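Note that this complex is displayed minus one protein chain, with the remaining chains in position.
First chain written, first letter: the chains are A and B, and each begins at residue 1.
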């Protein structure tokens, strides 16, 4: 099922990689001191490390599998911090993680030939979602045409895959690339 | 009749209810010779409240609890506990209770 947002692994909204935060848990840099995403992740990771040290004393589970479960749990905790509402019914709210939604929309944009989707951020406004998407476009395609297709695919994905209506969709071509 | 004997009768009545089982705590045995019935630890026999702790191995619970209530109340009435409140606490659910529904066993994490 593994879901990697980028080749580097799982990125926090500030752009830092969770696995890098884990590696450097006992040091801290200027960015992390100020960044709520990193501070939240560090706190979760430190709690996790304490628990797993205890667990690995108790269990014989191979450390690779345990590490996988830990990272899955950490990603889940980070995501809990930023949830967007998908609706409220008789039985209460359904919400989804901002990172999960952004990944779905980014994936949809990426599916357009000649496009490499980069950063995607979403935020909710009442019943709708606003999207900010940054892409790189191949020199071999006509930029306005692909941007148009990206807009279409992202809007469709928001409705069909997530269940949200797109209010604002800003697509910025921030780079060109050679194939 | 001693408390221990009443508890034994309660446990015997409970055994007549398929789907519920006394919530007997596991205690690391210090010797193979067990001088008393560990199941009795699932029952608190008080003058005001008689509490019986069970785990469920079947669903749905309401008919099982109703049956257990009938059987346990009968024992209590026969031994002078008609004024007490009978409290049945379902403390946990065995995976087997869910297996029957779909035919597949739920797996842990």
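Definition applied: a contact is a pair of C-beta atoms (placed from the backbone, for glycine too) under 8 Å apart; a residue touches a chain by one contact, two chains touch by 3 or more.
Operating definition for what follows: contacts and distances are computed from a predicted model.
Enquirer: Consult the UniProt record of the chain that does not appear here and report its protein name from "Branched-chain amino acid ABC transporter permease", "Glutamate synthase domain-containing protein 1", "Heme exporter protein B" or "Putative alkaline shock family protein YloU".
Expert: From the listed options "Branched-chain amino acid ABC transporter permease", "Glutamate synthase domain-containing protein 1", "Heme exporter protein B" or "Putative alkaline shock family protein YloU", the omitted chain resolves to "Putative alkaline shock family protein YloU".
Enquirer: Please work out which displayed chains the absent chain touches and list them by label.
Expert: Missing chain, whole complex, touching shown chains: A, B.
Enquirer: By the contact definition given up top, give the residues of chain A that touch the hidden chain.
Expert: Counting only chain A, the missing chain is touched by 1, 3, 44, 47-48, 51-52, 55, 58-59, 69-70, 72-77, 79-80, 83, 86-87, 89, 91-97, 100-101, 103-104, 107, 160-164.
Enquirer: What residues on chain B make contact with the chain left out of this view?
Expert: Interface residues of chain B facing the absent chain: 21, 23-26, 38, 55-56, 59-62, 65, 69, 73, 76-77, 81-98, 101-102, 106-109.
Definition applied: only the chains that are shown with their structure count from here on.
Enquirer: Could you put a whole-Å number on the gap between the CA centroids of chain A and chain B?
Expert: 48
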